[in-house]
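With one protein chain removed, the remaining protein chains of the complex are shown where they sit.
Take a look at chain A:
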């Protein structure tokens, strides 16, 4: 007879499950964590390789000559920027036109839900300037984008200079099969969002923008350049985009291949690759790089101007020039050559990049871990929740549980979640009237207040609960909550593995072992801990007070990102993770 249909065997299996449940859960947890840590160990990773046949090798001759002239243009740009007090639109238009591009501008304005520390006003207005280099012989069906942000102050002048220098050089070549759009966007991500929305005729975030007068066909790939010094020592590649989305790995492979050909130092997460993978320090270096990527991906915010392209299925990455204290410096001509080589290879593309992975983790720029290898780490953690649910189901088999008794805590928790989602922004004016805080602080403090109020609910609401006082009542609630958490974390991990994994790491052990009178941690603690860990990994450890301020700013950024770009982390946490957590909190205070 079968394993599950034979009553004797089934009973044996069930007794095994109930007896060994806690040890198996612990083993699963340790295995999951060990698997995750093992991902950074180099023999378990794969070397990166170019998957797209059309891009082939780096066999191309780069001949960009005008690095110094590009830097001169950058200095001119900086002077005009100071004079205009923002984006020097007229000068940019004139310069791009003199280089033979078709130049257009786009105005945009955006009402922020609350002014944050970067933009201390409610209304953000700006202009994007972009020039299109038409392919000499090709139909206008495809395009590539090179963008540089117009940042206030002295940042990114050289980026705009290199962009304009490359525009002039590219204009003299005949082998372009796609239009190339050179974009200078104002206000970083807000400007980029306005441009993308205007280009694709969508309006997802309620921004006001003037329609684009000129277009170039469907965008195949985009690169964003951030360069703030005349010489660099290394180039950093930033991949993480909105909601943890990553570009196709082929883009990173292309960058790495050209870095190796030209001989520029290339990094990811700002960390240089090491060769000694078998030593402890080498391994911990790889783990740190991977953890940085995981944390950046989990935050769900775009870490460069490229992050917003990914939503439109355009593979994009940001290249940052870093000037640190190394001896070997790379000048602007070499950077221009690297970009020229990359664009010549992207020019050869016939289809969108799709041959390589879309879901991966990179412990270094030359090694990667694909989704098939890292997902089991999360699977082991989700297994704990399922084992717990099975255990509870067996315990609750007689008498049969009443599911309706858990309806009240469910509804109340979700209402609290909705309150956490909506109240902070709506009540900021009232908060500012009554308390001497700025709007940003008002929003954050309201959020924390609602969060803490929610934690206090179980003490007061269990009068409304049916089935209180019964032994089985909390078990039913825990069963529902555990399954809910399992589904929630599973779905999150599929979309944004890092977010799902970090939430699972901290929430699963407590969720599995929570019973009345056992203390537990909250998601807020997870966030606090993550902030400190992030700063540690970036080798900029902070004191507790600074960490606390950073923590508050992270919360406000999360809310702002959701309002501005549609980032899903804040609604996910407020509407789903937090109510799920409150269910466990209810169990904790079950009387």
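The rule is simple: a residue touches a chain if its C-beta (ideal position, glycine included) is under 8 Å from a C-beta of that chain, and two chains touch if they have at least 3 such contacts; residues count from 1.
The criterion applied here is as follows: contacts and distances are computed from a predicted model.
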Record-based protein name (UniProt) of the chain missing from this complex, from "Small ribosomal subunit protein uS2m", "GPI-anchor transamidase", "DELLA protein" or "Septin": "GPI-anchor transamidase"
Touching the absent chain when the full complex is considered, from A:81, A:301, A:344 or A:475: A:344
Full-complex contact with the absent chain, from A:37, A:177 or A:432: A:177
Residue ranges of chain A at the interface with the undisplayed chain: 53-54, 56, 59-61, 135-138, 173-177, 344, 347-348, 350
